[in-house]
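Only one structure is covered here, and it is reproduced in the block below.
Excluded from the complex is one protein chain; the other protein chains are retained at their positions.
Note that the chains take the letters A and B in the order they are written out, and that residue 1 is the start of every chain.
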Amino acid sequence: MERIPILRMGRFLLVTIQVDMHDRLALALQEDLTSRLSTTGARGVLIDISSLTIVDSFIGRMIANISGMARIMDAETVVVGMQPAVAITLVELGLSLPGVRTALDVERGMHLLQRSVPGFDDDMAAEGVVGADEA
Amino acid sequence: MTTVLKRDVLPLKSEQDVVLARQAVRKVAIEQGFGIVDQTKIVTAASELGRNTLIHGGGGEMVIETLLDGARRGVRATFTDRGKGIADIAKALKDGFTTGSGMGLGLGGSKRLVDHFEIRSAPGEGTCITIARWK
Partner (left out) sequence: MPSTIASVIAESESKLLDDWLKQLRETGGARADLMQDQELRQQCGDILRLLRTATNQGMDPRSDHYDPLRAKLAEISRSRAQQGFSPTATAMFVFSLKKPLTEQLRAKLRDGAALADESAAMHQLIDDLGLSTTETFQKTREELINRQQQDLLELSTPVVKLWDGVLALPVIGTLDSARTQVVMESLLQQIVATGSEIAIIDITGVPTVDTLVAQHLIKTVTAARLMGADCIISGIRPQIAQTIVHLGVNLADITTKATLADAFKVALQRAGLSVTRRAQANAAPMHGGRAG
């Protein structure tokens, strides 16, 4: 089973979800993220869902779970790029994902993470901009 | 008087089936000229109910139909399984989602996403849920 790649950007992890995920893939992502958070000591997770045209209750709960687990591991989560139709539908479903921070796009999401994690700039300079670890 | 223009039956026996079912509903909604929000709503409802059929119903099938009523175009999907059935339908419909965990069946939420929602279920008799959305 293919897994969703997790990129490392300095102190943060970046996940871009582009496929129509089935449940096992979503669960695998949850596991992978938590283990990567642990091994890298990353302080932030950016989840890019700008390609997702469907977010149902399962995926919604996955996002809330990731956010919760990350917080326990001292990392902030920001979800970016939710499409309007998806947002409207989630609200109608009754999911408002409280406690999950959001931003319009990756750039703003990174900005948000920067503000909540001190020392980000130093790390970025030291490690170079983007480094994709092996999956 | 409602006419059924097209009818397809899809199995719901695996997670991949649920993904395929979602995509089938999306395709049909687009064919019927649904706007993006209407599409997303019915596809999300289908995803919820499809998953329920698989996970709580032990697997089943989805019948998808395209409808024509005068000038109105619609999409109808029926989910059936021969699982253990729902004992308290009223409660299941009221069960919302809790913020992170919680095993709400999501029926109440799905109901809000569609124009027509019908459920037949009893312990030991399986479950049959029909949803429809009009353009």
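Criterion: a residue touches a chain if its C-beta (ideal position, glycine included) is under 8 Å from a C-beta of that chain, and two chains touch if they have at least 3 such contacts.
Computed from a predicted structure; not experimentally measured.
From the options A:Met9, A:Ala26, A:Ile54 or A:Val80, the residue with contact to the chain not on display is A:Val80. Only one of A:Thr16, A:Gln30, A:Asn65 or A:Ser96 touches the chain withheld from this view, namely A:Ser96.
On the side of chain A, the interface with the absent chain consists of residues 80-88, 90-92, 96-97, 102-105, 108-109, using the contact rule stated above.
The definition used in the following text is that only the chains that are shown with their structure count from here on.
We define each chain's centre as the mean of its Cα atoms; on that basis chain A and chain B are separated by 29 Å.
Residues 20-24, 53-58, 60-61, 64-65, 68, 84-86, 88-89, 92-95, 97-99 of chain A are the ones that touch chain B when the two sit in their complex. Residue ranges of chain B in contact with chain A, taken from their complex: 15-16, 18-19, 22-23, 26, 36-37, 39-41, 43-44, 47-48, 51, 96-97, 99-101, 104, 106, 108-110, 112-113.
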